[in-house]
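This structure is in structure tokens; I'll ask about it shortly.
Yeah, one chain of the complex is gone here, protein chain that is, but the others are all in their spots.
The letters A and B name the chains in turn, as written, and every chain counts its residues from 1.
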Amino acid sequence: MVRLKDLPTEELFTSGHRLCAGCGAGIIMRMTMKALRGPTIVVSATGCVEVASTIYPYTSWKVSWVHVAFENAAAVASGIEAAYKAMRRRGAWDKHVDIIAIVGDGGTFDIGIQALSGALERGHDFLYICYDNEAYMNTGIQRSSATPHGAATTTSPAGRKIPGKPEFKKDLIGICAAHGIKYAATASPAYWNDYITKVRKGLEVDGPAVIHVFSPCPLGMRHDSSKSIEIARLAVQTRYWPVYEVENGKYKLNIKVPRPKPLIEFLKMQGRFRHLFQPEFRHEIDALQKWVDENWRRILSLCGEKV
Amino acid sequence: MSEKKLGWKSLPIGGYLLEPGSAMKYKTGEWRAFRPIIDQEKCVNCLLCWIYCPDSAIIRLEKFVDVNYDYCKGCGICANECPVKCITMVEERR
Partner (left out) sequence: MAKVIGLTGDEAVAYAVKQCNVDVVAAYPITPQTIIVEKISEYVHNGEINAEFVCVESEHSAMSACVGASLTGARVFTATASQGLALMHEILYIASGLRCPMVMGIANRALSAPINIHADHSDMMGSRDCGWIQIYAENSQEAYDWVIQAFKISENPRVLLPVSVNLDGFILSHSMEGVKVLEDEEVSKFLPPRKPVITIDPTKPITVGALCLPDYYFEVKFQQIQALKEAYNVIREVNREYEALSGRKYGLLETYAMEDAEAAIVCLGSTAGTAKAVAKELREDGKKVGVIKPWVYRPFPEEDLIRAIGDVKALAVLDRACSFGAPFNALCSDILGTLYRHGKDVNVFNCLYGLGGRDMTPSDLKSIFNEALEVAKTGKIKEYVKVVGVRE
């Protein structure tokens, strides 16, 4: 727990990046940089953050930063971690280096899941942050396996026959926790204290840690740029995005939502769900609400909370 | 942004960028359609606008905050989140 005025004022993720106005990822990057504790290397995968923050010759990063490709941030991080380990052993390096892989949902859920799984299984000491804007936003809003059921994307459009994405969202933290890692957590940038605390916790863990943070996208989710944090808050308050952590396999609910707002409050703020409000697709909203409820019950039961 | 571009002989190899934070030379304030105006008398210095700004465009002062209009993109998150509603979004005029 920390107070805003005690957070460092130095911006290690500077202004001048080309992320959209109101981009959730921009907020998340800044918050992440507030939680650092020492020499840090950020490994980014191809995506919104990578592209917008490093258009040659401009870079927003004041920490060492590496981008290699789309699907391999976890593998690159593994190599960096192994290198410092070896160099330290032969006396050529003396500092501890925190390695943070910052990857979108595209580079995590889909093309990057293999590299992530491998890195988690091998137990490298690094923090993996997945900023989830729920689609391949950088290439123009194509669906990912993190896109929720019913959402309209360009590869799962709101058509006359099929209204948005038929599939439901993957449980990333469940997958990560199944690797037996020491720390995995979800977060929302609306709850800055919870998120920043979790980033620090993830860095302090000896071994892999994963944080899955909701990243509102004005352009892709089709909401007003001023509403990003409001939507990030609503996501939690409607139980759509449960905020919990898994420490050594033990689930703990961080943000209790005893009186949830109806999911429709969250959906109606985003144009990507607009078509679901048509009478012929209204049942999809019910399906989504059902999924949210079931997911919440599942998480609650894992957390040992009363359903 | 009208600097002469370097050639292969003088550029660092591999496309490496050796100046951290060089993005500060790119003034994203030009993007704005609306600008936030802070009523600094009403501001309670809670710093929520500061932490929620995607572009680090809120300046922390002693007793209140101000806006760095060089980079502010006018997203309006600060105005939306301000607990005392002391920030108003006003149409940008150039």
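Everything below uses one rule, namely that contacts are C-beta pairs under 8 Å (C-beta built on N, C-alpha and C of every residue); 3 or more make two chains touch, one makes a residue touch a chain.
Just so you know, these numbers come straight off a predicted model, no measurement behind them.
Enquirer: On chain B, what residues meet the omitted chain?
Expert: Residues touching the hidden chain, for chain B, are 5-8, 11-18, 20.
Enquirer: What residue numbers in chain A mark contact with the hidden partner chain?
Expert: Residues 39-41, 43-44, 50-51, 54-57, 59, 61-69, 71-72, 74-80, 82-87, 89-90, 92, 95, 97, 114-115, 117-118, 121-122 of chain A touch the chain that is not shown.
Definition applied: only the chains that are shown with their structure count from here on.
Enquirer: Hey, how far is the Cα centre of chain A from the one of chain B, in Å?
Expert: Distance between chain centres: 23 Å.
Enquirer: Which residues, counting only chain B, touch chain A once they are in their complex?
Expert: The contact residues of chain B facing chain A are 15, 17, 19-28, 31, 46-48, 50-57, 60, 68, 70-71, 73-77, 79-81, 89.
Enquirer: Under the definition above, what is the set of chain A residues touching chain B in their complex?
Expert: 4-5, 7, 9, 11, 13-27, 30-31, 53-54, 56-63, 189, 192, 218, 224-230
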